[in-house]
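Take a look at this one; I'll ask things after.
Of the protein chains in this complex, all but one are displayed in their positions.
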Amino acid sequence: MKRNGMYFWGGAALFLAGALLMTQVIGNQYPFFACYVILQFIVLAVAWSILGGYAGYVNFGTSAFFGVGVYTAVFLFKATGVPLAVQIAAAAAVGALMGFALGLLTLRMQGIFFSIATIAATIIIETAITNWRYVGGASGIQLQRPAVMAPFDNYVEMLFFVQAVMVVLAVAISRYIQNSWIGRGLQALKDDELAAECTGVPTLRLKLTACVISGALMCAAGAPAAMYLQYADPASAFNLNYSVSALAMSLIGGTAHWAGPVIGAILLGVTQQLLTVTISSEVNVLVLGVMLVLFVVAAPEGIVGLIRKVRSKRNEGEG
Amino acid sequence: MAPGSQAPLLRISALTKRFGGFIALDNVSVDIPPGQRFGLIGPNGSGKTTLINCISGAFRTEPGTVTFRDEDITRLAPHIRTRRGIARSFQIPRPFRSMTVAENLMVGLDFAADTSVIVSEAQRRDTMMSILTRMGLASKANVSATKLSQVELRKMELARAMATHPKLLISDEAMAGLSSSEVDEVLDLLMSLADQDITIIMIEHIMQAVMRFSERVMCLEAGKIIAIGTPDQVMANQRVQEAYLGT
Partner (left out) sequence: MFSFELLLDAVVIGVLLGCFYAAVSLGLSISFGLLDVPHVAHPAFLVLASYAVYFLNEHYGVDPLLAGLLITPLFFLFGLFAYRLYYETFERRGSDAGVRGIAFFFGIAFIIEVLIIMQFGVDQRSVTADYVGKAWRIGEMRIPFRLVVAFVVAAALTILLTLYLSRTFMGRAIRAVAQDQEALRLMGANPIRIKQWAFGIATAVLGIAGALLIIVAPVEPTLDRTYIGRTFCVVVMAGLGSMSGTLVAAIILGVAETVVLTLFGASWAPAISFAMLLGVLAVRPQGLFGRRS
């Protein structure tokens, strides 16, 4: 257990050091543009999995949290011009509050009712933002990036590194939850909510906790997107594609282990980047949909499940 | 010790439960003293499971109150009732399917263990193993809950309930579908638990088992108590015979 932790934090430190080194060595902008998107999807998938994977509540509202994160940053930037770190922290706080409110409203519903309710919340919030003139309304808003901070010599590189830090944070939180009593409680209520209650699990409180953490991470992941694109509009900030991507990446990677969403997001994110460049963005959404359906039908436990199966087969072969 | 000479562990007073127009429980009142082996019988649909759902908190009741160890628990959520000391098994077993037997028990130990005694992870594991050993499931600790036989599932549900260190254990038809030797096995287990100062409510269709087990028996029909007393008294009751044997 302890040794596992050392490996994990060592790996995380190595990952961040690598990311930082990349920003200092590579001059070309494109890798950062592409990698930023992949990192962003890792955060979203990991965050989705905390509620959707561990607790089994299929959240279609990833785009709602993402969009609110974007617009929290837009509003703060326009109103006060505070630095990026404050925008992200504020977005996380707003996301936590929103997760709490939405959770209270929807987490008593089960299965499909919860999922539909989260879509409903997404559209309602999007409509509200569309009607909010101060942040640009339906036509969107242009944003001028402020000067970049050292040691970065370019804003996109900085955004890339910031998102890398968020990946480590999200994965660390997800890993902690999985290995703690919270994770065991969520797993129990995913299996059987009534049996979990009757075994002492405070199901509503645990679901709310998961929803708050998941929401905070999703909002935080969205906050830098405005500066990344230098533009924000409701239709793209609340695009349902974020919801289906986060869900697909988690389920394809597998939700039984924290590494599942990470694997899924890297696999799909890289594929999408390649496809968008070489063929078209329609094809990459198609691939996402087809992979989701294929995995859900043929490999219900995702890639993590496949790996486990192969391992146990091998162990049986040896024993 | 005669019932009534001390404060009851569980007091149900004037409990009524409606589903739409259907009255599942009609003004049910009963006291159960600590340490008693209490049998609950009645034909299908007479309200037995509804009653224990009201005791364990799966259903809210209005009107009526449930008092446990001198505390009104009518409005408490099920998980808080579990922590107060009410544990149950389910008529149709409800294991945590993605977990092993050991992990199933760990849920109870994580969330409802007696924290005055069990503090460390090592103590939780020891407690888990000792419960499994007592239930005869030690060899199954690392087996997935989906791979258990019917009788093992029944035992695991009782073991999981025991992990929450209950003062009151409700066993909802834990013997349904078992062979007669397995019935004896589970019955002996419940007897041994009762010897350890745990009050047990047993719901059962297998009449011999209830009669052998119980010190006191209550019979429900159509949501009402039609008889309550010693096993012999209840069996001799004419309405009980009519309800069970038909006319």
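The chains carry the letters A and B, assigned in the order they are written, with residues numbered from 1 in each.
In this text, a contact is a pair of C-beta atoms (placed from the backbone, for glycine too) under 8 Å apart; a residue touches a chain by one contact, two chains touch by 3 or more.
This one's a predicted model, so the numbers in the text were calculated from it and none came from an experiment.
For the options A:Ala195, A:Leu247 or A:Val304, the residue in contact with the chain missing from this view is A:Leu247.
Among A:Met6, A:Val25, A:Ile112 or A:Ala147, only A:Ile112 touches the chain left out of the display.
Panel shows chain A; residues 52, 56, 58, 60, 105-106, 109, 111-113, 115-117, 119-121, 123-124, 126-128, 130-131, 138, 240, 244, 247-248, 251, 282-283, 285-286, 288-290, 292-293, 296-297, 300 of it touch the chain omitted from the view.
To be clear about the criterion, only the chains that are shown with their structure count from here on.
Chain A and chain B have Cα centroids separated by 43 Å.
Residues 56-58, 77-80, 82-83, 87-88, 90, 94-99, 103, 106-108, 110-112, 160-161, 163-164 of chain B are the ones touching chain A in the complex.
On chain A, the positions that touch chain B within their shared complex are 181, 184-185, 187-188, 190-192, 194-204, 256.
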